Structure formats: C-alpha cells, structure tokens
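All protein chains but one are shown in place.
And now, chain A:
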Amino acid sequence: MLHPEKMNMEQDSEFKWGERLGVGRTNKDVRFYRSFTFQGVEYSLYDSVHLYKTGALETDIGKIIKIYSTATEKKVRIVWFLRPAEICNFLGDYQPHWKEIFLASGEGTGLSNLNPLEAIVGKCNVVCVSEDTRNPRPSKEEFRTANYFFHSTFDVDRRKILQKFPDQIYGIKVEKYFNRRKQQSLTRMDQAGPSNVPSNSQLDKVVAYPVKNGKPSSKSIRIGKESESRRPEARPSSVPSNSQLSKVVLCPLLNVKGNTVDPLLPPVSTPDTRSYKKMKTADSRLPDIDKSGWFKPAFWEERLRTAEGNGTLVLLDNLDPSFTSSEVQGLVWAAFKQMVEAKMIPCTPFSNPRYGKAFVIFKSSDDAETAIVELNRRCLTLADGRPVIGTICRGTLKVPDKTSRFYGHLTIDKHRLKSQREEMRKAVSTSHFAQPNTVEYDMAMDWCLLQERSDLWWKALYQDHEEEEKEIKKLGEQKVKFN
C-alpha cells in the first residue's frame, strides 16, 4: 500500500487545472475553472461524476456545475442525481428501471452541495432520454454504454417526480443538464462561466468561512473523502434552504416523512417469485461501473472489516466460480432486491475449483439477516442446480498478521560460515535457483516432493467431492422421474 504522504504527492502531481474562467467579484482569491485533471482524468463543467464518502455503499452521482479554488481549497458545486432508493418513499407506483436515476430540481435540501474536489472518484456516464425538445437524443450506442439514464427530475421541495424539466436548475439553464450536442461549441460552454451565474456572489463568501487545516498539501485523498465530502456548509445564503443542509440529511428526512412500504422491496409472495420452474435471469449489467480501480486493496479490506463489525458482511458460497463480482451483485439484486457491493474471492489452486465464493456487503445488518433467512428457508439455485449458501461473517475474516508462521525458510548463524556469507546475504534478499551440489538443493527437493504430494491430495479430494455431488444430483433426477 502506498504511504499516505506518497499518495499525497502523487495526487498533487496528478492534479492540473484546466482553463481559467475568471475570478470572484468580491474575493479575488476565488478562481473559477472550466476543467481540471485529477488522477489522470480530465473533468469539465457539466460532467457527471461519482463522489464517494467513506463508509457509504454506493457512490453519489452528480453533475459538476462549478469548479473553483479558494486560497486553500479546491471545490466543486454538484447538483445531485438521486438514486431510486434515496427517494423510494416518493416513487408511488412508479417502477424505476435499475439504471434510472433522477435529476434533482426545485429548491431545498438535496438539490446541490459544495464538495471538496477530492471527493470525486470517477466519471459517470449518464444520458438523458427525456423527450424534451431541448434535449439532443442519445444514440442507441450511447444509451447502451451509459451507466445511468434519467428522463425526469425529482423536485426536492415538492418531493415529486416531474417529467417536465424546469427552465433552470440551481440557476443553471436546463440545457446544461441535457445531453451535450455533438457539435457543442466552446462558446456555448462559455455562457456557463461564472460571470452570468447568479449565485456567483454567494460563492465569494465561502472563503470567509473556517477551512479545515489550511495547508492544501496536507489533505490526502482519504481525509478529503472521510471528513469533508459532505461537510454541511455553513455559509449564509440568500436561499437558505439550498445550502444550510448537506445532502446526507436528505435521505433520513425523506424517509421519516413518508412512512410507507418501500416499493423497491417486493413482498415475499409476489407472483414472479413463485414461478417455480421458470428460471429467472439476473441482470448482470446491474452494477453500474467497474469500481475495482477506485479502491486500493487495503481500502477494500478496511471496508470488509467494518462491514463484518456491523454485521453487514455476508459470505456467499457455492457460486459458479466463473461468476464475476458484478454478476454476483446483479444476482443479489434480482433475488433479494438489495443493492449490495460484492466481490468474488479469487480462486487459488488450494481452493475447491467448483465452489465460487464471494463477499457481499449489505446496506444494513437487517437486510443481511433477511437475506440469510430467506436463503435458508428457500433455496436459491443457479442454472446448473447448485444452491447458493450464505452466511453472515462473524469472526470469519482472518486478521493479517506479520507474525504468521511460514514453514520452510531456515536460517543459520551466518558468521560461522564465512565463505558463504556474502552469497547467502544476497540470496536471502533476492532470489536464486538452488544449485544441485548444495544441501539447500536436497532440501528443496523434499519441498518439491511435498508440493507435488499436496497437489495430488487436493486433486483426489476434489474428485471425491465431485463424485459425491454427482450422486446426489442423480438421486434427485431419479426422484423426479418417479414423481
């Protein structure tokens, strides 16, 4: 893993501002930009992006409508897209597509927030499929490759899904939220400059507010995401409802008020879960994006451990080993209607080649338990007849331990064997082939023998397993015939 400071340096060196649009009117330290490059990706105004908050299961998606820097901070103003789950109490009869999201509109909590630029984790491909005449239609290909689409807005004030787009959202012309015109010229972009954005003067006030530790370089990516991504802004504003509350507050607020059954979770006995013989197809495309690149392995491990502590970590066993992480995510969504984060556990020659395993992080421990109860009461079988097994992980994760014992590396007092000393030191720190005229070689041969033997016994074991499984399946088939 990279050392945090090293990450910082990398991050700094990977960061570059794009074209500057202007400076703040009242505070000359505020500079507006059209684009920036962060971790090798160029972001421009009106790009849709993923923002991540540590501990969250899903990223938040939003559109960048402003990019600026103050003396100490880099900020982006984001108008949010809302996932169906975030507004599930207000969907009514509306059945959203799994790829569908809603653009926030109106005025109020949940519309928009200022975020530290470092909270951005990646670009998100969102297309607008609205019939609105102002919206250039996406091509089929664009639609197919999109991570998400939207064709309506969600008015955060009235809490309603609106098919009709307002003329402005957060003071920005709605055209900016639609798909870009292919020949969209730079002049069009220019209109979006801060000079004609009404909220410009508000922004200038931002700097007057206490900023968390002043040195920009001391802010690592992690800190940015952990503590600041949703920091409620306390700046005075002519539209108090816009900025006083952070987005995080939105979901609980909405959920409490609309105390209805979550329409995303179908009751257990909906007709389609009863169709016994018909196989259902899990939409493997469900998981929107390949997130693997976002998180360093250590980061994932950290989250695994937190999830285990919270009781939200489930180990799914007996999956098809060729499943991919996103396919497991799709399976869980199709079977439990739960949006989860899943990761296959890589197979090794030691692990049984016929049992695929995956870690799944549920949103809450209740969700995880419901899923497990469901898995135990009924059987979730896959196309080849294998039933999925799930267990909630409690103390299952092994603690990595540098003291763990590794058998087979011997050391001897090197001072005694003066002639070999230099050679040995080199050998230990690097690598070498054993030479046939050494004790080491003989010992290595013993190890090779043991390795070969272990290969054989694993093979034998797994062959046995396969036969046992076949037998049971055969029994089942016979029974079906008798019936």
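Details
Rule of thumb we're sticking to: a residue touches a chain if its C-beta (ideal position, glycine included) is under 8 Å from a C-beta of that chain, and two chains touch if they have at least 3 such contacts; residues count from 1.
Heads up, the rule we're going with is that contacts and distances are computed from a predicted model.
Per its UniProt record, the hidden chain corresponds to "Putative nucleotide-binding alpha-beta plait domain-containing protein" from the list "Phosphatidylinositol N-acetylglucosaminyltransferase subunit C", "Mitochondrial inner membrane protease subunit 1-like isoform X1", "SUI1 domain-containing protein" or "Putative nucleotide-binding alpha-beta plait domain-containing protein". Considering A:Ala71, A:Val373 or A:Ile472, the position touching the chain not shown turns out to be A:Ile472 (whole complex). Summary of contacts with the chain left out: across A:Leu304, A:Ile372 or A:Ile392, the touching residue is A:Leu304.
Not every partner is drawn; the one left out touches chain A at residues 125, 144-145, 147, 273-285, 287-290, 292-293, 297, 301, 304, 315, 317-318, 321-327, 330-331, 334-335, 343-353, 355-357, 359, 377-383, 385-389, 396-402, 404-413, 416-417, 427-434, 439-441, 443-448, 450-451, 454, 457-458, 461, 465, 468-469, 472-473, 475-476, 479-480, 483.
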